[in-house]
Each structure stands twice: as C-alpha cells, then as structure tokens.
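Every protein chain except one is present and positioned as in the full complex.
Right after this comes subunit A.
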Amino acid sequence: MVFDVQKIRADFPILKRTVNGHPLVYLDNAATSQKPQVVIDAIVDYYSNYNSNIHRGVHTLSQEATDAYETARQKLQKHFNIQHAHEVIFTAGTTHGINLVANGFSEILKKGDEIIVSALEHHSNIVPWQMLCERTGAILKVIPMDVDGTLIFSEYEKLLSEKTKLVFVNHVSNALGTINPIEKIIEKAHEKGAAVLIDGAQACSHIKPDLQKLEVDFYVASAHKMCGPTGVGVLYMKESWGKTLPPYQGGGEMIKEVTFAKTTYADMPHKFEAGTPNICGGIAFGVAIDYLNRISFSAIETYEDSLLAYATEQLSAIEGLTIYGTGAAKTGVVSFNIDGIHPYDIGTIIDKLGIAVRTGHHCAQPIMDFYKIPGTVRASFAFYNTFEEIDVLVAAVIKAKQMLT
C-alpha cells in the first residue's frame, strides 16, 4: 500500500480545525493520539444501536454487545499475537494494568525480594512499585541510564540475582523516545527466574509487538495512544500468572459462586475484570486496532522514522538547541531545550502559532533530574503528521527563540 498521508489525514476530523487562528499542528501524540472517524462512528453506533450490559443478559441487545466486546478481545489477541483470548484482560488503561499486577504481587513478594525498574520510567511505573515495596519490604533497584538516554545493560545484568522477582521496563520511553532492548531484558530476567512486565503505552502506536515471541509475563498498553478512546487499555497476562495472582478488585463479573461463607472466583480474564467494563471503549479499541493494521505497522514505522529523522535534523540546526535522548533506537519523540529558555515559554509561544507540544517533566522527573533540567519541550509524532508540519514547528521555535532571548 502506498502511504498517502493526505488521505490518512482526511480520516481525522480534528486535524481540520484551527487553533489561535492557525491550522492545528498536533505534535503531542505521545500524550494521546487523535481519533479517526471510524472510531468515533463506532462509539456513536454502540450508544445509538446496541448499548447494553454484557455477559449477563438473555436479550438480543446484550448478546450483540457481548459479541462485539468479545470480538474486540479477539482483535487484541490477534494484534499482539497472544496465544489465548482469555490472556487478554481489558483495563481502564496502562496505569490500571500496572496496579493490577503490582497488587497481585503484594501477596507473593517477601521481605528482601528485589524489584528492578529502569531509570527511564514514567511515574506510573515507579510509584506503584514503591508502594508495593513499602507494603512487602521488597527492595526497589534502578537500572541507570547513559547520557544519550539509553539504559546501561551491563548495570542491569549486575542488578539481577536470585533475589530478583520482578523486572519492569517501558518498551519505549515517553520522555525521550528511547526504544529499550526488551527482548534481551526479558531473556536475562527469565534466566534468574524473575517475571517481567513491559509497559507498552508509548510503543504500541509505533510498533506491533509479538508477545508470544517475546515470552513476556505481562504487557500493558492504552487504547487512547493507539487512536482509540480514553479510559480503556489492555493487560496481557500469561495464563500461568492468571492462576497465581489474586484478583485486584472484588465485584460483579469476577465471581463463579457467591455465598456469605465463601466466594469462588471466575477464571481469567473475568477474575480481573470486576464490575461493568468500558464496553463501548473496548469495542472502539478493537476498531482502532483494525484501522492501524489496515495502514500497516511496517508503513507506519517507516514513515514515522523518516519524520523523526527530518525533525531531528531540522531542529538540530537551530543554534543553542539540545536534543535529549540521542540513542540509536528511538521512535516518535524529539525532546529538546534551547539554552537559557524555559521549556514552558517555548510551549506558550508556539501554542499561539497553533502548535500543540508537551512541555514539562513528562511525568518522568527522575530523567529531568538526571539532565539537571526543569523539563523539556517534547514534539511527538504520529503517522498523520507531515514534513510540512515539522517545517512549521521549526519556524515557530525559531520565532519563539527570537522573542524570548
């Protein structure tokens, strides 16, 4: 398929709007992606035509909603190449998935056990483990990063031991765009008998991971970064863990039998899906996955890599501009600062010119502390961005620099 970016842009109604009198240039895709019309239509269709609660009705609407929801689960299974559909657990998003696993491990970990996280983590992948360590007496170890924003693998190998029970790493860093070598990270952890959770929130809009090939224990992602709606995500959990881990929340859907004496839990995935789920969100997530696969991830990757290379080259030419995260394996993100200018100021000026970027610490304060900066300006790309939009960004950054110095 020929990659026709103008045709793709026509699928996204929001890209037609203006901001502060300028055509919107949306470069905050690492925060959330925009939604194509097919996803918006799926949401309207659900609430207009078959809104109903799932898994418990004998009536037609309930059956239609249940079928659509379970079809979405199968789409996710196929997309991530997961062996069993019941290993696909719908969540409210990545953070929810991480907390679900962390909570499960609170009954497994003992004092003195060790958990390894990376220095490149988002707060959502640091705080739950700190809380888990406080509850269990386990110890949190951190894989350090190099100045180019890549993890120091030899240090990771030194941290691993028989005491390591869990390793948590993001697939792609949200602040810097670094792609972590998760294959090797998983392999080394498994050699020591440790489980691995990979946070794919930032990766899954750019990369299609093969979870069977990775042999990972847990993998989490959010729909909203993959052209789907907010408030829904996925947790892949290897079948064996589904039997070991206790449920996260109690409620409807997750039980087999209830008496006041004892409740027996349902099997996975329902054991981990208490209460009425985000039915519409799950269905629309499936539609978003279909949409992305129609474009194809190989086309997306190739195109986004060329956008990233162009943006890196053009921004680097601005005097006094520093890019953070310069490792070879990168996707979708240029995080930068200009000497003597606060990132917030640049973000404010270029917003006036219609450009949406993120400024600040990107919920990754440890990374900002490492570079001794208050934050960065982060431009993050999606397959619907254009080379012309990067030109607009570069011109706006130059304008902002003139105004602010």
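A few points about this structure:
The criterion applied here is as follows: contacts are C-beta pairs under 8 Å (C-beta built on N, C-alpha and C of every residue); 3 or more make two chains touch, one makes a residue touch a chain; residues count from 1.
As a convention for this text, contacts and distances are computed from a predicted model.
Between the names "ATP phosphoribosyltransferase regulatory subunit", "sn-glycerol-3-phosphate-binding periplasmic protein UgpB", "Glycine betaine carnitine choline ABC transporter, permease" or "Cysteine desulfuration protein SufE", the one given in UniProt for the chain missing from this structure view is "Cysteine desulfuration protein SufE".
Of the listed positions A:I8, A:M226, A:L245 or A:I341, the one in contact with the omitted chain in the full complex is A:I341. Of the candidate positions A:I14, A:V258 or A:M403, contact with the hidden chain is made by A:M403.
Residues 20, 341-345, 348-349, 352, 359-361, 374-375, 403-404 of subunit A touch the missing chain (whole complex, contact as defined above).
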